[in-house]
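Got a structure for you, written out below as structure tokens; questions coming shortly.
With one protein chain held back, the other chains of the complex are shown just where they sit.
Our next item is chain A:
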């Protein structure tokens, strides 16, 4: 349980088309801890996870995982590195042509030569951990959103990875499954000594599980610290977010012409009929 950085994000720049998403993001993610990345929607939190997982390539800067520069690795080396990480997608992203059991067995089947009996034991163990051992014969279409995410979690930990990336694990969940997921993430992280990165904008849940938080806004990290640090942070952007105020540095109104002018029907702003 040391503070050795497992992931280092170093001066990361990324843009999509004309819009700059990151302008120099720096963060260090320690080993064996839950690190949360928060920020208003549209700040590219999911994009950051994809950059860490090597699915997107930054314009500038680098991401080091356990000393390896993710974007300099060959395709083969990258896939080997990915065996050591799991990712939980917002939608669950279960394979629709396989049932629950086969979904969890998938990483084991492709990456190990274990006999079927062993795979069965491992799959049932993982499903037991997320409470869905009884649902093993269901297809992904028969699962509720919360159940799908738990199956996806079981699949993500099937190979006992060192790192799990969670993409908005709490979005669109009812309070019960939200509670279940919070418990699961916490428990898994402790039991398996994982490094977890949680991207989320659900403050209450995230504050209860995170050891350390990064707050992203307008393309860079504007604040970071422990949950207690962020709670008393005086940055206007952080305050607005943490306390859920409708107006502030993130304006309520999408940029537009003056309301008065717009209503008067200035022909120039009508865009020519």
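As a convention for this text, a residue touches a chain if its C-beta (ideal position, glycine included) is under 8 Å from a C-beta of that chain, and two chains touch if they have at least 3 such contacts; residues count from 1.
The working rule: contacts and distances are computed from a predicted model.
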Problem set entry | Undepicted complex member, UniProt protein name, chosen from "Oxidoreductase", "Amino acid/amide ABC transporter membrane protein 1, HAAT family", "Sulfite exporter TauE/SafE family protein" or "Intermembrane phospholipid transport system permease protein MlaE" | "Intermembrane phospholipid transport system permease protein MlaE"
Problem set entry | Residue in contact with the excluded chain [from A:57, A:91 or A:190] | A:91
Problem set entry | Hidden partner chain, residues of chain A it touches | 50, 53, 55, 75, 79-80, 82-83, 85-87, 89-91, 93-96, 106-107, 109-111, 152, 155, 165
